[in-house]
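For this view, one protein chain was removed and the others were kept in their places.
The block that comes next holds subunit A.
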Amino acid sequence: MISLDCGDCFDIWRGQARQLLSHGIAPCAVTWAGAGGDLFASAGPMPLGQGPRQPRVPAQLPGLLCQAARYRGEQRWSLLYEVLWRVAQGDRSAMLAGSDLGSELHRRVKQVRRETHHIHAFLRFVPAAEGAAEDAAVGAAGPQFVAWHEPAHDVLGDACEHFIGRMGQARWLIATPRDGAYYDGQTLQYQRHCPAAWQHLAQGGDDPDGGLWLAYYRNLFNPARLNPKALQGHMPGRFWKHLPEGPLIPALVSDAQLGKRRDGQAREVARLKGKRVGKG
């Protein structure tokens, strides 16, 4: 059994997989262990140099594997190698969603896509505190906006381009428990291991203008149409604690359940004085 470590990096894995494939080593003879190593694997040597075989695979496959590689979970890398092996052997159905193996591959791609969508949607920037530049040690200017996000899969790397497009020349910092990114308006600095100073900066700090968004959120919702199940389905609970509006949700739901369902008006607005309009 060959035991490999790719440091959860797709490029390293691809190099390893290519070499294994060229030597014709079957998936059952190789395992990818995390940093701790596989307890039961008796490590065998990886054959040196490129082997004699040069199998060809369909052009779409590398992209598909790269997508699925962002997925964090059991058998993260072994499954990819198994798909690659089967397709290289001529069984193209292994990469199609209808087959046994392909179904799992596509499930992972879908999960990753969903999580990418989540980071686009639920990440929140807040204006950075004064003196952020020194804390973060990212050059002279320092970020204007910072965000903390906890994705379930490795999607930050791919999501950076999205935020570069949105934010123009603004300087921003995104920190997660694993990786981090800083954009200074021109160049992106991506760290696979997020510096502690970045994490600290992204998590702390107060936000004096945050109240506007909360006021908007409270009033946008129609108590007469209460449907907390749909909310849960679209916006999983694990994101709530990092969303500014998250803490408002339980109170809004219970208010609506306790009789606010009569009409659509928000409570704060109902308290204000009304006014009829003259006929112009």
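Operating definition for what follows: contacts are C-beta pairs under 8 Å (C-beta built on N, C-alpha and C of every residue); 3 or more make two chains touch, one makes a residue touch a chain; residues count from 1.
Note that contacts and distances are computed from a predicted model.
Asker: Assign the chain not included in the display its UniProt protein name, restricting the answer to "Membrane protein YndD", "Substrate-binding domain-containing protein", "DNA modification/repair radical SAM protein" or "Putative FAD-linked oxidoreductase".
Answerer: Looking only at the record, the undisplayed chain corresponds to "DNA modification/repair radical SAM protein".
Asker: So which of A:97, A:141 or A:196 would be touching the chain we can't see?
Answerer: A:97
Asker: Which one touches the absent chain: A:53, A:117 or A:192?
Answerer: Missing-chain contact among the listed residues: A:117.
Asker: From the listed residues A:166, A:192 or A:238, report the one that touches the chain absent from this view.
Answerer: The single option touching the absent chain is A:166.
Asker: For subunit A, which positions touch the chain that isn't shown here?
Answerer: 92-93, 96-100, 103, 117, 120-126, 145, 147, 162-170, 185-186, 209, 211-213, 215-231, 233-235, 243, 245, 249, 252-253, 256, 261-266, 268-270, 272-280
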